[in-house]
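Let me begin by presenting the structure, written as structure tokens, before commenting on it.
Here we show just some of the chains, and they stay where they sit in the whole.
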Amino acid sequence: MAFTVFTSSGPGAVDEEGLAALAVEGKPFWVDVHQPSKEQLTALGRVFGFHEISLEDCEIYSEMPKVEEFNRYLFVVLHGHGFDKENQEFEHRELNLFLTPTALVTVHLDVHHSIEAIRAQVEKDPAILAAGADSLFFRLVDFLAERYLPLLEGWEDDLDDLEDRVLEGGADGIVEEVISFKRRVIGLRRSINPQREIFRLLCSHENPYISPQVRVYLRDTYDHMYRVHEELEGIRDMLTSLMDAYRSNLSVKMNEVMQKLTIIATTFMPLTFVVGLLGMNVTFPLVEAGSHMPFWGVSLGMAVLTFFMMWFFRRKKWL
Amino acid sequence: MAFTVFTSSGPGAVDEEGLAALAVEGKPFWVDVHQPSKEQLTALGRVFGFHEISLEDCEIYSEMPKVEEFNRYLFVVLHGHGFDKENQEFEHRELNLFLTPTALVTVHLDVHHSIEAIRAQVEKDPAILAAGADSLFFRLVDFLAERYLPLLEGWEDDLDDLEDRVLEGGADGIVEEVISFKRRVIGLRRSINPQREIFRLLCSHENPYISPQVRVYLRDTYDHMYRVHEELEGIRDMLTSLMDAYRSNLSVKMNEVMQKLTIIATTFMPLTFVVGLLGMNVTFPLVEAGSHMPFWGVSLGMAVLTFFMMWFFRRKKWL
Amino acid sequence: MAFTVFTSSGPGAVDEEGLAALAVEGKPFWVDVHQPSKEQLTALGRVFGFHEISLEDCEIYSEMPKVEEFNRYLFVVLHGHGFDKENQEFEHRELNLFLTPTALVTVHLDVHHSIEAIRAQVEKDPAILAAGADSLFFRLVDFLAERYLPLLEGWEDDLDDLEDRVLEGGADGIVEEVISFKRRVIGLRRSINPQREIFRLLCSHENPYISPQVRVYLRDTYDHMYRVHEELEGIRDMLTSLMDAYRSNLSVKMNEVMQKLTIIATTFMPLTFVVGLLGMNVTFPLVEAGSHMPFWGVSLGMAVLTFFMMWFFRRKKWL
């Protein structure tokens, strides 16, 4: 049962006793636990005094991001996001962070880009850790928060595409896309709202685990989350408007089709009536057998009628 | 008039005097009263000093979950839920909880899964009660709160099904289902909102009946309720969007039907006019009796006209 | 100028001096004034020290329920409701209550069921008054608040009926009913919202006119109002959904009608064209005068065409 630890003298692997020694020593260090075993969690509880209820949250996917201050540590659950290759969609990934005065403990079931990135930084320059566990905590959560911005930018682009397609009068798959977009927005909002609140709390209230110097930086993390939240609201608003626009366009098209149908019917129904009239098996006045005049007369009459109707439609701006 | 009580030495049945003795003794115990008689309620009032107004709430279905702190006890009304076999729907079930420094008194008119589950735990391991009445209170309400999550998951599945059916263009019963879904969401929200507030109060404010240790755990119960609330809002939002999507799909279908009708009419009305023209009982120029040429000429003309219209429709992307 | 007063020794009628004597005496009593004259109001002002601005509110229908604490009394304006036989609709009825340490003074222009009911109770058992003016105040306002619940239940039934009618596809009067329902909901909400606020204030803030014992009871009155408010919001939400459902049903019907029209047109237009073709006054190839074969041939062709179209429609699920 080994733990991966990072100290200012570089990465290493220690057992529970080594961890306890580090915790006593008082130098800042970082313990990262990927897919923790039951024993590892119990050991963490023994070493750092983590509450059983926090450790239980690390074993399962807890539902909501949250921050809880305990007597000996700060417990933060955040959502990062990754790309789920199976569904071709972004997915939430949970990250549990314990912050004690000298140690940062991260526990996670999924792979996190932010963990990997900060790990690479720390391996390259272990001196980063000398700035304190809270400083590393900031690096990690800020990285995680910043990663939402390119996701959002991608969504803004999707929204622009969708807008173009709606305004150009496209119809294929618009409804499906709006619905699935809305679902994504609702899903992300459910994750962002509590995180925004967490960072508002962390940067506005004192707590013994985060120094005032680092708290100044956390305002920026809050700003990132606030911006994500605002953009999500904007996207949500625009999606509703696009659905309205799409429905309006459908109505416009329908009107155009109906207009055409009406013009066709209005043109040909009277003409068909006239030719039907002359197809009656009765004797017509003025119609002499063998003479072409009746034919030309009727044809001329119908041409005039058609011409008149065209003029009428054009005046009514139907054509 | 016996009461079922659970102490750390196991379950038992006592009368009013026995109850009073337990209350005086100071060891934690649990009294569970199913479908209380008037006398039982009066006895509880005498033994624990419960206010008449709280006892009245136990006799009837009170409307809303609530928490009230009295001088000698905390009174909490919660809603659990069960499955109503008659209507094939979930239904609210009321649970009244009295928490004194040493006793938990539960009074209910319906059968509660959470009561039965905790009862089984307590019967198996009476030592649970040694942790205090407030700890048992947490076990009970947390179980009750957690039971909403599978319900919600079922609803999320229903929503996914509904979404699939809407997007596939289905029409049968969509409206009925959205309406009945919305009604369920509104009904559950009416029950969840006050409960969320109750747990927010219980985990953020001190009171003499719940120890700080247990209060830490209640945050989790609050988190469950918060999650249920958030998911309900999400479902509500999606239902509105699905209704919009459904209406858009109806319009799309209508447009397609109208398009078809217009194509049919636009194709056949001119053709019908032409054949009607040649059906007139007048003498046509170029038409000689006995010759098949007029027939073939007219047929060719109509074929060309049809071909041209098909080309036109295809260019306009109507076909 | 007599006043109807109720003391613990029973009902009676006193003049201004008698009233002043009672006010000085210090035993709880209730003065009920129906359709007060100007003189009565002035007398009340002299006896109890009521502020001119409160007395003015009693003379007219003031707009909104409110609670105002003055130096010597608490002034509460509430809305009860009654059934207006003329418009066949519920109507607001205003009730002005003055609460001094020993006296409850009710002034009203309309008949109130709650006043009559409490009056009957007091006449039957004058001892009720011994519990204090604030206790009587609670009895009155709680009765008034509870009377909203059956009204709301009636509305819930109306909503169920409306829902059934919408889902069954009915059309007659749905729009009218939704609009008039919404108007009622908006009207009631305008009256309930401030009353809910009043009872929240009364049961959560101390004031010298309501004893802590009675304040505990007022929480129930607040709960009634809160429930009415929540149900109104639920009804409002459902009305919007029902209107949407109704509009969707209209679209569904329209689609069905259009489908039918398109099928008719698509079936008969080609057939009519074919018969028109053979009605042309030209010589047809293969058609011999006197032979029935052409007729049977054409009929068979048309039958095949019709059969094919039916098969096509059925495959497309149009029939």
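Going by the order they are written in, the chains are A, B and C; count residues from 1 in each one.
Quick note on the criterion: contacts are C-beta pairs under 8 Å (C-beta built on N, C-alpha and C of every residue); 3 or more make two chains touch, one makes a residue touch a chain.
A quick note: this is a predicted structure, and the numbers were derived from the prediction, not measured.
Sequence-identical chains in the complete complex of this entry number 5, based on the file rather than the 3 shown.
Everything that follows uses one rule, which is that only the chains that are shown with their structure count from here on.
Note: centroid distance subunit B to subunit C, computed from Cα atoms, is 24 Å.
As a whole-number value, the distance joining the C-alpha centres of subunit A and subunit C reads 40 Å.
Listed for subunit C are residues 279, each touching two or more other chains. Across the interface of their complex, subunit A is touched by residues 149, 163, 166-167, 216-217, 219-220, 223-224, 226-227, 230-231, 234, 237-238, 241-242, 244-245, 247-249, 251-252, 254-255, 258-259, 261-262, 265-266, 269-270, 272-273, 276-277, 279-285 of subunit B. Taken in their complex, subunit A has these residues touching subunit B: 51, 53, 62-64, 66, 68, 70, 171, 174-176, 178-179, 182-183, 186-187, 190, 193, 243, 246-247, 250-251, 253-254, 257-258, 260-261, 264-265, 268-269, 271-272, 275-276, 278-281, 284, 287, 289-292, 294-295, 298.
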